[in-house]
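Report on one structure; see the data block that follows.
Note that one protein chain is taken out, while the other chains of the complex remain in position.
As written, the chains take the letters A, B and C, and residue 1 is the first residue of each chain.
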Amino acid sequence: MSERPRPRDLGVRLGVLPVGLHNAITDVPGVAVGHVSLIEGESVRTGVTAIKTHLGNPFREKTRAAAFVLNGFGKTCGLAQVEELGVLETPILLTGTLNVPRVADGLISWILRQNPDVLSVNPVVGECNDGYLNDIRGRHVREEHVFAAIDGATGGPVEGGVVGAGVGMTCYGFKGGIGTASRRAGDHTLGALVLANFGAKEELRIDGVPVGRELGESREPGDGSCMVILGTDAPVDARQLKRLARRGGLGLARTGSYASHGSGDFILAFSNQHGSMRDEELNPLFQAVVEATEEAVIDALFRAETTRGRDGHVRESLPIEPTLAILRRHRDF
Amino acid sequence: MSERPRPRDLGVRLGVLPVGLHNAITDVPGVAVGHVSLIEGESVRTGVTAIKTHLGNPFREKTRAAAFVLNGFGKTCGLAQVEELGVLETPILLTGTLNVPRVADGLISWILRQNPDVLSVNPVVGECNDGYLNDIRGRHVREEHVFAAIDGATGGPVEGGVVGAGVGMTCYGFKGGIGTASRRAGDHTLGALVLANFGAKEELRIDGVPVGRELGESREPGDGSCMVILGTDAPVDARQLKRLARRGGLGLARTGSYASHGSGDFILAFSNQHGSMRDEELNPLFQAVVEATEEAVIDALFRAETTRGRDGHVRESLPIEPTLAILRRHRDF
Amino acid sequence: MSERPRPRDLGVRLGVLPVGLHNAITDVPGVAVGHVSLIEGESVRTGVTAIKTHLGNPFREKTRAAAFVLNGFGKTCGLAQVEELGVLETPILLTGTLNVPRVADGLISWILRQNPDVLSVNPVVGECNDGYLNDIRGRHVREEHVFAAIDGATGGPVEGGVVGAGVGMTCYGFKGGIGTASRRAGDHTLGALVLANFGAKEELRIDGVPVGRELGESREPGDGSCMVILGTDAPVDARQLKRLARRGGLGLARTGSYASHGSGDFILAFSNQHGSMRDEELNPLFQAVVEATEEAVIDALFRAETTRGRDGHVRESLPIEPTLAILRRHRDF
Partner (left out) sequence: MSERPRPRDLGVRLGVLPVGLHNAITDVPGVAVGHVSLIEGESVRTGVTAIKTHLGNPFREKTRAAAFVLNGFGKTCGLAQVEELGVLETPILLTGTLNVPRVADGLISWILRQNPDVLSVNPVVGECNDGYLNDIRGRHVREEHVFAAIDGATGGPVEGGVVGAGVGMTCYGFKGGIGTASRRAGDHTLGALVLANFGAKEELRIDGVPVGRELGESREPGDGSCMVILGTDAPVDARQLKRLARRGGLGLARTGSYASHGSGDFILAFSNQHGSMRDEELNPLFQAVVEATEEAVIDALFRAETTRGRDGHVRESLPIEPTLAILRRHRDF
């Protein structure tokens, strides 16, 4: 587990809304996260992350959901049915690009095992491309890893950085991966979990400060992708969840993203509460989406450690002290 | 191979546009179709169908494409990238619902084998649910079947009925499966291939005649789905292909479909020609979409033979002679 | 008012679901329809039709709604907000193409008059092009006509054919205009009202019978458009209403439409009941959409009388007796 501090531990406060207990998507009651990291030999640097939307049987108790595709250059599966029916019927799985079918197949197995009569299920699996550090063509994730990620999912603090689906990811030229954050929006909680794998170094902004530019010259273009998972206990329906999802991109923009051509940016939002609320009441949730998404990306960067992978490729971690020094020069903290 | 005649062989003419040489999607130059049928023991009744959009390397020479989702209650994968970039980069594969990830994984393998440097690819796989006849939970399709379907794809006549992905399908209460048809639209050809697995018996219409109702009482509700693949050599771009795809549903409607809740109806249209044409010239193609889709569904019904599958389930074929008798009573032919 | 009989009066039964009391959109409790027809001199052949979704103040008690655009080559206004918020806040108005802004402005006036504090409102106005019979460039509809259409709206039987927005329309080469129909779907009612202005003569099908082809040669291509308004008292939400709207095109297809390039085909669905129902219960409503849309188009054709308009243009009515003779030859009634 990453020993590196989270941004808020170091005084980096993004946005103005109050934060949940763990500053994690698991602050939404019932939500659980599990990771399986595959780090083997010189070239296997990949994994699986599972987000359970509630504690029950996901197929029997479906979860309201909607997606927004900011940039569809990606391989996420399962979104057509989410759009049509407005529900999830599986946990949400994240992994490396070419593992998607194997993870989806494992997810089907997990659902079939739990539901002996089921003849159809819509696995939802998102991805980013970990091909720089990982032997992506090897597709090293197997069914047992999927099961372990789902069955090992827990509430409480969420591991971030180089873990689960995040093991092989790169973000703003530094080591990326899993990040999370949460916000209180009135009586409700909204949490974000990102798989951050996008952006060029010089584009990075933290709290608006052009940290990337000041950290020095970039050596390479930033492609890659981002998956944003948003969960809430606000009783919003699928149409409203789509409104939430559409704001996810605004959170990415705050960190510097312009959604480059190669960056498949998908935002998936779910609510595990029934009932309804008025659209006029959504503003705190909208703001929470932007803040939590922004912070989750920065969280991934702070927590991810330098990682060496295939063909001797190395992805350096964000240098914490220089980053804080830049932030201090621009802000008072 | 089915010994049953195709509708046009029996004088059933749907629509008014001229028909291509094989009355098949392969009338579009360069398009090839391959099937692998899995019929094993009492309960394996499934398969794979591959549609190659041209003769070259699909990843290197991408194919313009667009999709329309009439009813998103389905598990087709790969559409987000098609929507974003307007191209296919793999053959289109069809199979039974729970096989989708395994087929997608096999399709990735096929692309990786052909392209040693590729680190990302967007497999497009459509599906219908063959769970009535097939041990669907067993997910019996393996990589070797995917390879065989793609590598065995050919131009010329296309097998239909109980073949490939169509082995376990049901349509309008009768045995369904694969059907195809084509139309000439001015200087261009448009072909349709369907995986037909939808509708209740009493809804079936052939050339507008309520054949299903007259064939007698139905024993069960008609859910299921339909995949419609449209190919053309008209130089239409992705926006125009989406216009074509949107007409696919109108062809299904002519056969009696009201796109029932459980019927995941997806239409995917592609063009393997570069260049451009004006929207004002699209009407013959629109009409061709409706006619070819309509006829492809009826083609599947005519060609599919009675099939026995898991748990003693039997799906009877459309009775040809009574059907023709009904058609003759309503039409002059 | 049209003296011509409606199709069902003559024994033409489309679909199988039971019909509401008036076989009209007004069978949905609370729904009211009003028409103002502008027939002046040689060349003014246009009008306005208003559909009130309930008896209250439409701005204060918003109505759940969703739209599906089968072919967006049209000028309907107001749909972006319907998509975002899932509600209507005005009556739905229909008119000739170039009148849309004037009708929208009149609709704003009507809302402002009724709501002294309102500073924003989203007028929803649909249209078809009546330029063949009408001096469309003259934009002859004024605010007083809009007010009269809305304030004159009533429940009960709905005038059809050459009335309101339908005065100048053409459908399948014959005089078109306003048509309506309704269906009972379980405990609920669904009604359709169409402004029918599309299709070429030879494409027309009635109950699947190729009536247009048998009525003889066509003299002209069929462009034009169709507006389909669907109302129900089923407690469906905006996502589900979009599912209903998507089936409207299937009803048009049954009458022969392939949604030609120039045919702006818009379907707008609303529910004036709160509450919720499960997607699994929607099939009767889906079927009702298809049947009611189909019948509403045929209703418009049966009821519309031959009309002479600008520049001596004449649009002949559908010849009832030959049509019935063709139907009798193909069907038993």
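Here is the rule we go by: a contact is a pair of C-beta atoms (placed from the backbone, for glycine too) under 8 Å apart; a residue touches a chain by one contact, two chains touch by 3 or more.
Since we're looking at a predicted model, the values are computed, not measured.
The residue from C:Gly20, C:Pro58, C:Gly78 or C:Pro210 that touches the chain not shown here is C:Gly78.
When the whole complex is considered, the residue among A:Val12, A:Ala165 or A:Ala259 that touches the unshown chain is A:Ala259. Looking at subunit A, the residues touching the absent chain are 16, 70-71, 202, 205, 207-210, 243, 246-247, 249-254, 257-261, 279-280, 282-283, 286-287, 289-290, 330-331. Not every partner is drawn; the one left out touches subunit C at residues 69, 71-81, 83-85, 97-98, 100-105, 108, 112, 118-123, 129, 131, 136-137, 139, 264, 266. By the touch rule set out above, subunit B reaches the unshown chain at residues 84-86, 237-239, 243, 279.
Please note the rule applied: only the chains that are shown with their structure count from here on.
A turn of 180° superposes the CA atoms of subunit A on those of subunit C, with the angle given to the nearest 5.
Taking the mean of the C-alpha atoms as each chain's centre, subunit A and subunit B sit 36 Å apart. Chain geometry summary: the mean Cα position of subunit A and that of subunit C are 46 Å apart.
Of all residues in subunit C, those that touch two or more other chains are 243, 279.
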